[in-house]
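Pasting a structure below so you can have a look.
Removed: one protein chain of the complex. Kept in place: all other protein chains.
The first chain written gets the first letter, and so on, giving A and B; residue counts start at 1 in each chain.
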Amino acid sequence: MAYFSQQLINAVTLGAIYGLIAIGYTMVYGIIGMINFAHGEIFMIGSFISLIGFLICAALGISSAPIAILLVLLLAMAFTAIYGWTIERVAYRPLRGSFKLAPLISAIGVSILLQNYVQLAQGARPKPGGDIVVGGFNLFSADGFDVRVTWLQIIIVVVTVVLMGGFSWLISSTSLGRQQRACEQDMKMAALLGVNVDRTISLTFVMGAALAAVAGMLFLMYYGIIDFYIGFLAGIKAFTAAVLGGIGSLPGAMLGGLLIGMIEVFWAGYFSSEYKDVAVFAILVLVLIFRPSGLLGRPEIEKV
Amino acid sequence: MSAPLIEVEHLTMRFGGLVAVDDVSFTARPAEITAIIGPNGAGKTTVFNCITGFYKPTIGRLTLRSDREYLLERMLGHEIGQKAKVARTFQNIRLFPGMTVLENLMVAQHNKLMRASGMTVFGLLGLKSFRTAEAQAVEIARSWLERIDLVADADRPAGELPYGAQRRLEIARAMCTGPRLLCLDEPAAGLNPRESAALNDLLTSIRDKDGIGVLLIEHDMSVVMKISDHVVVLDYGRKIAEGAPAAVQKDPAVIRAYLGTDEEEAHA
Partner (left out) sequence: MKRDLPSMLKDAALTALVSAALGIFIVGFRTNSLGGKGLQFDFQLVDLAIAVATIFVGRIGLLLAAIGQRWPALVLGAILGVIGAAPLTLPSTFLHWFIVLAGAVIILRGLWPWASQTLGQAQRSRRGVHMSGVAARWFGVALLIVAFTMPFMPFADQKTMDLAVLILTYIMLGWGLNIVVGLAGLLDLGYVAFYAVGAYSYALLSTQYGLSFWVVLPLAGMMAATFGLVLGFPVLRLRGDYLAIVTMGFGEIIRLVLLNWVDLSSGPAGIGNIPGPTFFGAVFAETAPAGHQTFAQMTGLPFSGNQRLIFLYYIILALALVTNAFTQRIRRLPVGRAWEALREDETACKALGINPTNTKLTAFAVGAMFAGFAGSFFAAKQRFISPESFTFIESAIILAIVVLGGLGSQIGVVLAAVLLIGLPEWFRDLGTYRMVAFGGAMVLIMAFRPRGLISHREPSIRLHPKLQAGGST
């Protein structure tokens, strides 16, 4: 029971990070119906910007962890968002109306480009860092096993919940959110009614990238080490989360993230850590076969 | 009167809460043109999509009678074309734009040619039986190209053809599958008067020469009145009238559906 509780706590933490990335996939899919393969790399970029941000904070003598985290959070969100904006502008927008594989191939290109760009600029070696929040407390003990919650885990869950809340509000209650939903329904009609479709799509990428940056920062702080390749696996897992929850659905992305976090952690905890990624992929394939609309998604109707 | 080719019984299609087609029944006979008409959103294309297997009807039975009885609602999408021999065209033309006109017509004869190519093996070996079958398929394609007047364009990409020619080609492609029932979704849309007249001739020749049953969705009343033998009128997913063109034209329910009632106008 104690072991299970500990795993559950770890799973929720990991699931929160996946959920944040998954939102980016789901939003972009919802609005333009494409899988943004490069989203995993945006997460990786966010993680690197956070790493460098923390180093700069240290160099400037900012020793207070809350201030450093807040600064880096804003910095990473802002600058990663620019990546999101640029990618949409350069690699996807010119391809609207091209043949159906074109945006996918372009996205693969962006993904390869970003990975190798970071490798060139920052080196291939794993980078340690972000270990500025330490410590935690024992929740309870049972069966001679201490169930521990770290402060960092609390920060991760709190930041995620707050962002999710703010974000859901943004989509449901602001005019930007309304425009976004209008574009999801019918892009041409939205444009006729005076919605600036280009701007709305850009903002969708910007928001997705900003959330991925937060995930990147939290990932860095949680694992304490990153490299240029982390976006690949995290990207596939977050995508799996988005599909599992029902692609296009925001609560679905969060739920999917949570479930994927659990599958990964419990698989590693009870079966074998070598095959935890295989387990996640297997889930992806199974969901796509048996319930392609996911848990909370609506089935698509083919328009003929 | 001959036995019906297709019998649609109590067809109902719901999307979530929306009832697109509501308890519609009608029949169509071989070597006759049956037109389905109705205002926009009346559920005409949904009926087609149910018949051709793109949608699974919520309720209803679709029976196609030819060499035997096929229950279309129980068949997979592609089997309806392959086994029950129902062919269709689309409201927004769906050719293979990057392939040539001839290739489009060859793809339509896929199942026959697949068998002749011994599931590809004989074809890879270049056996004579396959080459003969292929030459026959080309001849069928050529005869259709003659009928739609596109022989000279046979080796051009289909996407380069003018709009009217694309419409005709799509019909020829559907006919190359060797269908018993041909479903045409607004074939006259966007055609000029001359092209429209040529289309009428093509459709009547398909009915009279090939003896194929044609189901036709059409907005252009002049086409419908001129060539159809039987008319089914849908409105808000329900059948409101059925009969010979002249009779349907005078039906008060039909006039109301098209022109609206005074009451509705008062609301608008």
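Assume a contact is a pair of C-beta atoms (placed from the backbone, for glycine too) under 8 Å apart; a residue touches a chain by one contact, two chains touch by 3 or more.
Quantities reported herein were computed from a predicted structural model and do not represent experimental measurements.
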Touching residue (missing chain; options A:S98, A:S141 or A:S172): A:S98
Residue of B:A154, B:A198 or B:M225 in touch with the missing chain, whole complex considered: B:A154
Residue touching the undisplayed chain, where the options are A:L51, A:C183 or A:L296: A:L51
Touch with the omitted chain, as defined above, among A:L60, A:A142, A:M189 or A:L288: A:L288
Touching residues on chain B - with respect to the absent chain: 52-54, 77-83, 87-88, 90, 94-100, 102-103, 106-111, 113-114, 117, 119-120, 123-124, 134, 138, 141-142, 145, 151, 154-155, 173-174, 177
Residues from chain A at the interface with the omitted partner, ascending: 34-35, 37, 45, 48-49, 51-53, 55-56, 59, 79, 82-83, 86, 90-91, 94-95, 98-106, 108-118, 120-123, 125, 127-129, 232-233, 236, 239-240, 243, 274-275, 277-278, 281-282, 284-285, 288-289, 292, 302, 304
